[in-house]
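As you look at this complex, bear in mind that one protein chain is not there, while each of the others sits in place.
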Amino acid sequence: MLYPIFIYLASLVLTGALSAAFYRNHRFSKYFAAVSNAILSLIMLVFLINRFDSFHDEVFKTIWSLPMAEFHVGVDFLSLFFMIPLLILAAACSIYGSEYFKEHRSGRFHWFFYGLLVAGMMMVLISRNVVLFMISWEIMSFSSFLLVISEAQKESVRRAGWIYFVTAHVGTAFLLTAFFLLGSGAGSFNFELFGLVPFEVAKSNLIFIFALAGFGFKAGFIPFHVWLPLAHPAAPSHVSGLMSGIMIKMGIYGILRVLMFFTSYQTWWGILLVIIGASSGIIGILFAVGQHDIKRLLAYCSVENIGIILIGLGLGVLGRAWDYPLVSMFGFTGALLHIVNHALFKGLLFLGAGSVIRQTGTGEIDSLGGLFKKMPMTGSLFLAGSIAVSGLPFFNGFISELFIYAGAITGAVASAGSIMPMVCALAVMALALTGGLAAAGFTKLFGIVFQGNSRKTDISSAVDVPSMMKLGMIFLSVFLVFIGMMSFLVIPFIEKPMLLLSGEAASPFIYQLSDIGEKVSILLVALLILMIIIFTVGKIFRRKTVTDVETWGCGYTKPASSMQYTSSSYAEPITSQFGLVLAARKELQSDNEIFPVKPWSFRSSVEDWFLSRVFIWFVKLIDRILSLLRWFQCGRAGVYVLYIGCIIIILFIWKFVL
Amino acid sequence: MIINIIISTAAALVFSPLLIGIINKTKAFFSGRRGSPFFQMYFDLYRLLKKDAVRSGTTTIVFILAPVIVFCCTLAAAVLIPISPGTGIISFTGDFVLLFYLLGLARFFLIISALDTGSSFEGMGASREAFFSAMAEPVVFISILTILRLNGTTSFTDALGGGGAGNWIIISLATVPFFIVMLAENARIPFDDPNTHLELTMIHEVMILDNSGRGLALMEWAASIKLWLFSLIIVRIILPGSVLSFLLTFVIAVIIGIVESVIARTTLLKIPQLLFSAGIIAFLGFFLSFSKIFVWS
Amino acid sequence: MQNNLLILISLLIILSNIFLLGSSRTGAMIRGIAFQGVLLSLLPLFLPSESVRILDIIILAVLSIAIKGVIIPHYLRKVTRNIRTKKELHPYLGYSVSVIFGLLVSYGSFYFIGKLPFMYLSISPFNTSAAFASMIIGMFIIATRRNIIAQIIGYLVFENAGFILGISIASSQPLFIEIGILLDLLAGIVIMVVAVNHIHLYFDNVNTDSLERLNK
Partner (left out) sequence: MTSIQFISIIIVIVFFSGILISLFLREQKSLIVVPLWSSAITAMLSIFFAVELNKSGPFLFFGNNFIVDQLSIYHVFLVNIVFLAAGIYMQDYFAKVEEKKGASVFHYRRFSMLWQAFQLMLLVVILSNNIGLTWVAMEATTILSAFLIISESNSLSLEAMWKYLLVCSVGIGLAFIGTILVAAAGREHEAAEHMNTFSGLYEHASNLNPALMLFAFIFIAVGYGTKAGLAPMHTWLPDAYSQAPTPVFPVFSGVMLNAALFVIMRYLPIVEASMGESGDARSILLLLGFLSLLFAAVFIPIQHDLKRLLAYSSIEHIGIITIGLGLGGLGTLAALFHCMNNLISKILVFFSSGSIIQEYKTDDMRKISGVMKRMPVWGSAFFVSVLVLIGVAPFSVFMSEFMIVRAAFRQGRYLLFGLFMLGTIAIFISMLKYTLDMVFKPGLEDDGSPEKVRLSNMIIIIGSIAVLLTFGLWMPPQFLDFLESAAAIIETGIKI
């Protein structure tokens, strides 16, 4: 398995470099890079799935001429599992991306860094040495940062890139701490030696906290999510698809990898994970509902989905800490499956959003409308993604949420004591609330953007996207339906990585997973058949005439497109009810005349106070502390000499008097 | 198995319009009118199915597909509920999630078909529907967790189709939120008033303003099936062991009628609070189900 | 005898330091620093003769008298005349405060430095302490004076401290190093004076107040 991966990595970088070299012939360069990227990923994917059953852990070690470093790579089921969504998304996004840049050309190194990003993630998955891991991790952050600032002439993009890279860097600092703590007992930086000697409780708690924070900055759960809603809209859509789809999952991968170093889990880790996951899910989706920009909405929705994944992880950890293998099994299975599912549908949604932005020139939800007729293919695929992200049946999002639910339900029903049922009930409640709010958010997104009539933007000349872009999206949506309908075929891929996490205690119950999958599939297939029958019957016995009229305006004689519900008005009940969390701002522009002549307008916006109050506050705090020392460079040469005298005297006193 | 499915399906399809009739009759009785016949809904459905349709030019394929999907999903959800002990057609850990998410899918399509027309009224209804159902779902789920704990099973259909009931205090604490949510989900007073048309306070009716003909028939039928589904669940929670307990759904319908007659419609702003209090009751029930204060076995 | 002479020289050095601290006129300061330079140049003559060659000592003494006692003061005087600053200086700290500070520093360095566990190495602890006092006083002059010429003189005091220390505690440097040190000092002063001329040309004064614009 490893050698094909090496070849894959090398060829990714090579094709990227070649495309940079052929930049003069831009058309050729981009198609070459994108298509070869996609083909390579697909070949790798097929190979991987083919080998999945007969796979055994592989390790490759060689000396590496860097201090503390050893070139130590390996593949186990966990890495293998994460590679699947990575490869699928890499292929889909590069196919899509080949046509994405319409007017301006992509930068010379765009495809190089794209390949590097994919390669970096792949390297993260196979690294088994801290130095190698950190370098891969940084390559991933670095190349994605460069991709985010593709359109850096815009102020917002620069700001987004800045905040993204800063948070990534802060995350790295936490990660280093976690890894140093891990390595301090082992005396080595190779993963295989971590945890051979079990950690003391206090130390393992520290490791967990630092790892959670460090990986959290990448995974983007609350309160580490600040970069997501900025960076995703800033990046080109295929890049945001890749970043939101799989790059943030690398944070989850890291947490899982660190968890695997421990032989026993602490209870409060699980509780913390569930609480973070629940708040991340609810707050994330609430923010999403209040957004006015398609990609910002999707970005906040990623925060939500990471929250759902964390709930699953938390249940898994709790199940292991308290020895409920069933809870652990369902929790980890759900989390793992949701990782894949979120990658697929979020990738699809970002690509769809990119198509809308590319064809209409705006991502402002309130100015769009009625795009379904102009872009039927994008619209249908976007609808599929929306249903999937809301976790509704027939699509994949449902299956994974179902497993997480199952874990929480098992925990709530079967457990003794009072903490576990409460935590599980919290998980169930959070899942239900996020599910409902996600449906609200995505009906809003789909309904306002694709349905009704256009609100401000002129879409009369909009057409559907080129076929390459469609191909990328269709490719992803196939998986959406396949996993949604035939989940029992997918579950075998999860069992082994799940057992790595939940321990062997769960293996007797593993049949339950595909059992649930089969039952759901049978029901859904039956339901689908029923729908088709009813629909066909309706078509066949179509004796009735259907008359086209205007939408009924309830008696109003001159309906205009500006009378339609907007995203602000659609989300208003929610944003005003959850004002405590959202701090929504409402702007009502009106003139207070008896006979109003000017048009009134209403707009509500949701400000991310994590960014404005917490993050920026933190940066300002650092600056304020530092500014206490700014008198130092006073500009007077004599005083400078005085400093030298003082430091001499201070050192003298320190070393000889004290 | 097959027979169970057929029975459930038939019961849902046949009895559900009757519930609406019973409610209306009860309300008429309380207001001193004679009211429409019990079977008025059947006549309505028949008439609608025969009729020609009028469709807005703004709409898309979503609007055409939505009634079918809404109807089928609601029906499928209803079929999952065991009509008598041991007749659950499918049972697994977390099966109620499937049930309610099928309803969720139905709702999703109801909402986007409403938005499809581009009408501000329907948009308004859609917005409210989306919000209130999101608030209602956690309440229901917590209640169900309580019931599952009482029955010691992780499958909802098993719990409904199983034998023993538990402590009546806890059961009632689980049922009351269910009842409230039923009123909310089915657009009943005090959440919504199904009898008014074109008032700005409306939720469900306003979303299907532009439906007509068969589409409207399927939508209305689906709505009544949903009512059937909820009342059947409540009945089976209270009386899990009885074969003919499904007949009690009619009693539920009477109760709904009574409630609608004696309570006024609340203001929109208070609806979240109402649902929130239902949630608190549900949580109380759940808390009692494992706290050591109660020893019921 | 030798020892008493050494103590006398050290005392004179300290007195000249105090004088420099208390004097307000450039001309007087230059005379003071010239006097100190001559005093210093006598120091090599007291070195124990077995450790160094006598010729080296004589060369060194002559050279340092020439540079510290004659060339540099002369050069400074020339530049002072050139830029015509005989006016009262306005130091950041008053003269009397400076003098008190100088006394305190001298006393302190006798107290602290004399106690250090390696004082037995120097030819006279008195001398070494005077050197450290000069060092601090030199820096103090640089820090508190507004006039650039006064700052240069402060720097010279500071440099003299190194010279005293070099003679009194470590005399094993080869001659060429010592000469190199002297020449470096000379070159440093020359370039400082050149700078002063430039500054004067540019600002028409030699106050440090006009040299505070680069301050962040």
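Side notes on the structure shown:
Note that the chains are named A, B and C in the order they appear, and that numbering of residues resets to 1 at the start of each chain.
Everything that follows uses one rule, which is that a contact is a pair of C-beta atoms (placed from the backbone, for glycine too) under 8 Å apart; a residue touches a chain by one contact, two chains touch by 3 or more.
Everything numeric in this text was worked out from a predicted model, so none of it was measured.
Just so you know, the chain we are not showing touches A, C across the whole complex.
For the options A:173, A:419 or A:614, the residue in contact with the chain missing from this view is A:173.
Among A:26, A:158 or A:603, only A:158 touches the chain left out of the display.
Residues of subunit A in touch with the missing chain: 64-68, 131, 134-135, 137-139, 142, 149, 152-153, 155, 158, 161-162, 165-166, 169-170, 173, 176-177, 180, 184, 619, 622-623, 626-627, 629-630, 632-633, 637-638, 640-641, 643-644, 646-648, 651-652, 655-656.
Within the entire complex, the positions of subunit C that touch the omitted partner chain are 116-118, 121-122, 135, 139, 142, 148, 151, 155, 158-159, 161-162, 165-166, 169-174, 177, 180-181, 184, 187-188, 191-192, 194-195, 198-199, 202-203, 210-214, 216.
Methods note: only the chains that are shown with their structure count from here on.
Chain centres here are Cα means. That of subunit A falls 35 Å from that of subunit B.
Subunit B and subunit C, compared by their mean Cα positions, are separated by 98 Å.
Listed for subunit A are no residues, as none touches two or more other chains. Contact with two or more other chains is made by no residue of subunit B.
Of all the residues in subunit C, the ones that touch subunit A in their complex are 92, 116, 136, 139-140, 142-145, 151, 208, 211-216. Those residues of subunit A that touch subunit C in the shared complex are 630, 633-639, 641-642, 644-645, 656. The touching residues of subunit A, when paired with subunit B in their complex, are 330, 369-370, 372-373, 379, 383, 387, 390-394, 398, 401-403, 405-406, 409-410, 412-414, 416-418, 421-422, 424-425, 428-430, 432-433, 435-437, 439-440, 443-444, 446-448, 451-453, 512, 515-516, 519-520, 522-523, 526-527, 530-531, 534-535, 538, 544-554, 559, 561, 563-565, 569-574, 577.
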